[in-house]
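The other protein chains are all here in position, but one chain of the complex has been omitted.
And then subunit A:
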């Protein structure tokens, strides 16, 4: 991963860099992607927080967080993301602060197309711009809230300007120098329009350990509504429902997943574990049995977990030889509910 650098550059070292940068930039500007052909957009409902001093990070973050329904002030966010010694804010700290407000930080695919897809879907996008040149970076965060195809310009909440228009070329050049970094923060349960099912699953799972279970459950449910048959999304939602103690609805998803993907061993393991904890060791045994037959070529971690679940089930079966109670039928029943 190459990272833009932000080290101070002294004047004697400056000149050669600048000529080089100038030469490079002259070439670069020509290759910017063409302006998108989307209808005129202005997201007027996006609030504005004016930047004070160097605090464009807290201001831009407050803008998107507050649009997503979080009540927060720039003062609070200053304490969460501003670095006095750097006179600025780091991208990863914006990501972390978003989680602290119980919002999933979605880093978009680094392409202009992703940005304009979000805009067309009504989502403001927080972007990192380098307003100067690569050798002398001047990093700035702003929020994209509109686009005017007629005059080819982009509308931003930026710095002290509530409605700042930038020409498409200038905006794109500065944003490209920020490696097209863009983050969408959406109301609970909503996902970026530009995200794929695979990335959604990974992004939600990656942030899950640092979010309240309720927040991730809502995100998984949102993903499930959009991709009802995607195995990763079904599995992730099932796990989240289980964690929220919604056992019947979690069981329903595991059933559905295994019906179409009988070889999904992680689902087999987790469903068996759910059944075991719901007092249904026989049903659990029936679910895990096919997985145990195939453990030969498995990654050791999954094999170990399956083995551990199977051992728990056997232990329970020896303690209570009685058949599962009738309530277990409702958990293994594949009928939709």
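List of remarks:
By our rule, contacts are C-beta pairs under 8 Å (C-beta built on N, C-alpha and C of every residue); 3 or more make two chains touch, one makes a residue touch a chain; residues count from 1.
Assume contacts and distances are computed from a predicted model.
Considering only "PA2779 family protein", "TusA-related sulfurtransferase", "Peptidase M75, Imelysin" or "Lipoprotein-releasing system ATP-binding protein LolD", the record for the omitted chain gives "PA2779 family protein", by its UniProt protein name. Considering A:32, A:205, A:247 or A:286, the position touching the chain not shown turns out to be A:205 (whole complex).
Interface with the hidden chain, as seen from subunit A, comprises residues 3-7, 11, 14, 18, 22, 25-26, 29, 51, 53-57, 60, 79-93, 95-97, 99-100, 128-133, 136-141, 158-161, 164, 166, 169-171, 173-174, 178, 201-202, 204-210, 216, 232, 235-236, 239-240, 242, 266, 269-270, 273, 299, 301-302, 304-305, 308-309, 312.
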